[in-house]
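Note that this complex is displayed minus one protein chain, with the remaining chains in position.
Presenting chain A:
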Amino acid sequence: MDNMKNTHSNKETPASLSADEAGAGVVAVKVDDLTVAYNYKPVLWDIDLEIPEGVLMAIVGPNGAGKSTLIKAILGILKPIAGSVTIFGKPYHKQRSHVAYVPQKGSVDWDFPTVALDVVMMGTYGSLGWIKRPGAKEKKAALEALEKVGMLPFKNRQISQLSGGQQQRIFLARALVQDASIYFMDEPFQGVDATTEIAIINILKELRKAGKTVVVVHHDLQTVPEYFDWVTFLNVKKIATGPVKDIFNDDNLTKTYGINYKVSVQK
């Protein structure tokens, strides 16, 4: 993968790449020597990572492996001790409009006084910039996103009165409104029922089909081959990254999780 070209791409990305083609194409996210520590304990150690454009990638690893931290450091929420991140060849702060983020559902207080539509509208705030208020155009975009995740009937529902799965869909809709090229999602399947999980993964696959890059912190190893075409094994250090069919094997799982792991990889 060393010969990957680090070129810039604008918002119109080449549509519909398969995993293999994508692997040979443009690098969407490039992480160099990234090290993050909380106090004195390193959480991420010297991470080098290239995420090709158009892949649907899972980041897997045990608890405390630094999966969420990796995403947060890429997005500039956390300050790394060392290392750099580029999005389509440029630093992140110049490329914000290309990137959308779905935080962990538990990271916010759902008793906040607001309704579903309002939360989804927040996805438009970034492109609006300071002070400017969202208007009819932003509302229309938010309603479309709600429709996409099947939450349109709940648009005026107080967010605390939504189920966990519905709240997750609202977060997903908020990211969809951003109309980005790269989506980072922190455990979007956590605490959702089977119906919601299928609904969400279908949306993610649609995004990939439209040429978007989707990076997901994922916990359920059983579903990795079924859902994703690219995978990164992480446990403070990067263990491996590549196409699921090449590297999703017992060897890497054992290296990452430290115990003798046996997962029957469905082909």
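Quick note on the criterion: a residue touches a chain if its C-beta (ideal position, glycine included) is under 8 Å from a C-beta of that chain, and two chains touch if they have at least 3 such contacts; residues count from 1.
Definition applied: contacts and distances are computed from a predicted model.
Novice: What does the UniProt entry say the missing chain is called, choosing from "Phenylacetate-CoA oxygenase subunit PaaI", "Metal ABC transporter permease", "Cytochrome b" or "Septum site-determining protein MinD"?
Specialist: Choosing among "Phenylacetate-CoA oxygenase subunit PaaI", "Metal ABC transporter permease", "Cytochrome b" or "Septum site-determining protein MinD", the correct UniProt name is "Metal ABC transporter permease".
Novice: Sort through A:119, A:146, A:172 or A:253 and give me the one touching the missing partner chain.
Specialist: A:119
Novice: If I consider the whole complex, including the chain that's not displayed, which of A:42, A:76 or A:211 touches that chain?
Specialist: Spelled out, the listed residue whose C-beta touches the missing chain is A:76.
Novice: Could you please point out the chain A residues that touch the chain left off the display?
Specialist: 39, 72, 75-77, 93, 96, 99, 101, 103, 107-109, 112-115, 119, 122, 125-126, 128, 130-134, 158, 195
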